[in-house]
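Inspection log for the structure reproduced underneath, given as structure tokens.
Here the complex is missing one protein chain, while the rest keep their positions.
And now, chain A:
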């Protein structure tokens, strides 16, 4: 493990300020340590030499000054560390969010948004101890250790040699013991993880255990597993505590050697008391920062791990380059102004995730003024098709709206209104949710949109808490659908997409929802509804059927099938409408 990831300096400019200030402070702290030892020695030697207190007062005054300066430097150092942690965390959070936004929802959909949230949120708190406990000691090791050792050399080369020879032993021992620990840990890593989560597993499954009447038997199992965990952990600790032992032993034996050697040379008069005492006070200080670094090994490992998961996201975003600028909203209603009947046309559209083909070679023309049902089994690429329309994923082929090529339009696309499978409500009122993205929400339009999708009973002023609470699943889904209706009317979007809009609705109300789709189509829009519910798809004018790739392995495509498994095959796209509809 590297103690500091160079990417920390690259990605968090504020970390550079922390290191610079930390370096200056460490230099000052080292100076006060040396001055303190020297002044204490001067006073003791002076007193033993017969100087009265009055003669020593200047030295004692200076000593008090050094103590005050050391306090101030310690304070600043603590502040610098805490401030550094707070500022760097904030900077990394901002960068992660920028990166995630740049990588886009398509990228985020491929992993758990909770995991990314932990990485950018509580996960980064590991940097607190990393910055406050570990890094200052690391800086101090780099600065204080050589300066103190040099000072010892300048005073008494024998002691200097003793310390210099002992110091390198510490890292060597620690690396050797670290390896041994790792081997022990790896040997039983899986066992240890399982044992450590076993209690959580039982507590988490308590209601399931109760259903099966097994709850009473588990106490004995918990006891047994916890005992075994103790035995196994102690095996690891016996080895891993050795590194602390080696550190302590090297440090204290070195001080003892220095003390005894000085003592012997004082007796034969080859060394003065002043030098001897000074060196004795300095010797432990040469080891102290290194000991602290060793003691904070876990803080370091946690901090590096936390920042590494952040850097991985940033690296990925960096590698992708500037995909698009989400913030740049093209002129509102521009696309809608083009009066073309053609609606949405896709030519050879496809989406691939690496080697895997979601769908490929799709040709279809989706009419305005009609409802088109998109159907097909799970995994046939329906959701990828919607993501392609939204601009969340890189696509092959072209998309045209009203005759204009929109393939490379950045999201958000002003010609498109969309309601996803998940209601995705944000904190705020129902009105704010329905009019999302509109800086001046129009209550009348929002009311009409809600009424259209069967949400007449939902008040616009109703508050929605962060987890979408306050509304039932069905109501939340209606708010989400109303959002698409609102946007479609506000921006006059020619294309409106609903992805499984009735999954949380009762069967009886599906027919009602189909009438809402019809009303939107009658406004001259191309309405696309992805659904597997017969009640919804049956009333559609056109139908776009997705099929699973015939060859289950994407390799078949890689091997060079001319246009992908879906291309132009009538099996997957069938037209029902006289107007041409789907090719």
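FYI, a residue touches a chain if its C-beta (ideal position, glycine included) is under 8 Å from a C-beta of that chain, and two chains touch if they have at least 3 such contacts; residues count from 1.
The rule we apply is simple: contacts and distances are computed from a predicted model.
Only one chain is not pictured, and the protein name UniProt records for it, out of "SoxAX cytochrome complex subunit A", "SLBB domain-containing protein", "Thiol reductant ABC exporter subunit CydC" or "Glutamyl-tRNA(Gln) amidotransferase subunit A", is "Thiol reductant ABC exporter subunit CydC". The chain that is not drawn here is touched, among residues A:487, A:525 or A:543, by A:487. Considering the full assembly, A:223 is the residue among A:187, A:223 or A:298 that touches the omitted chain.
Contact with the chain not shown here comes from a single listed residue; of A:161, A:253 or A:443, that residue is A:253.
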